[in-house]
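A single protein chain has been omitted from the complex, and every remaining protein chain is retained in its original position.
Here is chain A:
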Amino acid sequence: MSTKLIGRTSVRDNIKLSEDPSYPIFKELYEKQKKVVWFPEELNIQQDALDYHSLTDDEKELFDTAVGYFCSSELLVQNVLVNSFFPLLTDPHAKMSFSTQLFMENIHSDFFEIVLQSFGLDREKMYDVAFDDPILRKKQDLIVDEIDKISHGKINPETLEGQKQVLRAILLNNIVLEGIFFYSSFAHFFALKDMAKMKNVVSGVELVLIDESLHLQNGIEAILIMLDENPEIVEDTEYVQDIRNVILEGTSLEIEYVKHQFGDRTILGISSGEMERYLKYITDRRLQELGFQQEFHINENPLRFLQKEDVKKLINFFEVSSTEYTNY
């Protein structure tokens, strides 16, 4: 058996849990994910039907695109995980943590599917939006093209090169896609709720956010562990630079997208300038989390309404679906 987190595995491997796990963090992350499991049926999504019809065209566009984007991205995340690095995980607890993530992506997919049905959105258009819209397509391509290169055993994890490629895949998936692209769309949803619109759908998105922040942590942990186990990686300055660039490329694609989306007007009281600054703030955080220096040096989240997500929540039960109960 390999002593590294990423390695060659067979179906006979990693089927025994140890009392003393090699990577306790993944056990912890598994436990956390287990605690937050939820189901779309808990939310009263149809309650928002009237609301949906009263959205302005701009708001509707923003909402629809965000839903469409998630619709096609949730299962994409699953593909990426399964086709690229999941088979290379050598630790049973890490597998449990990542497969819980896989399971939660189903829930998300299911949730956005229900949203799509509840408001009679155009299914074909929704699922295709991420590939039809030229700018969104660039975002998807960044992920998909890279992952294709390493899928289905195209790499050898026993080599340094293989480790580097896997790291890059995890980065694209769990950091760029889930940690930057998703966070951009989250802000659109939360802005709706801030304006008292689509409250029940957004309650669901709050739950998605909790999950995604755990997925993000899965990714960060896997990357930090890999760096620890392969100290040679950081010695390759070109590679390190490239990783940093990939993150920044993701950010600039996302900025291009929000500029296009918001144009020279505000939607829900938010301007593209604010969104741009927000994305830079999020990117700085991601960079720091991986041990890079900040790029933009923005230390305060300009979308201040998001602090409402950071504090304890009290719900008027008869008015909005609650996201405050835990399963056990």
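In this text, contacts are C-beta pairs under 8 Å (C-beta built on N, C-alpha and C of every residue); 3 or more make two chains touch, one makes a residue touch a chain; residues count from 1.
Operating definition for what follows: contacts and distances are computed from a predicted model.
Its record in UniProt calls the unshown chain "Ribonucleoside-diphosphate reductase", which is the match among "cytochrome-c oxidase", "Ribonucleoside-diphosphate reductase", "ABC transporter ATP-binding protein" or "Phosphate transport system permease protein". Within the whole complex, the absent chain has one touching residue among A:S73, A:Q163, A:Q217 or A:Q261, and that is A:Q217.
When the whole complex is considered, the residue among A:S73, A:S109, A:S203 or A:T283 that touches the unshown chain is A:S203. Residues of chain A that touch the chain left out of the display are 25, 28, 32, 35-36, 38-39, 41-42, 44, 46-47, 49-50, 193-197, 199, 203, 206, 209-210, 212-214, 216-217, 220, 223-224, 227-228, 231, 234-235, 237-238, 240-241, 243-244, 262-266, 269-274, 277, 285, 288-295, 300-320, 322, 324-328.
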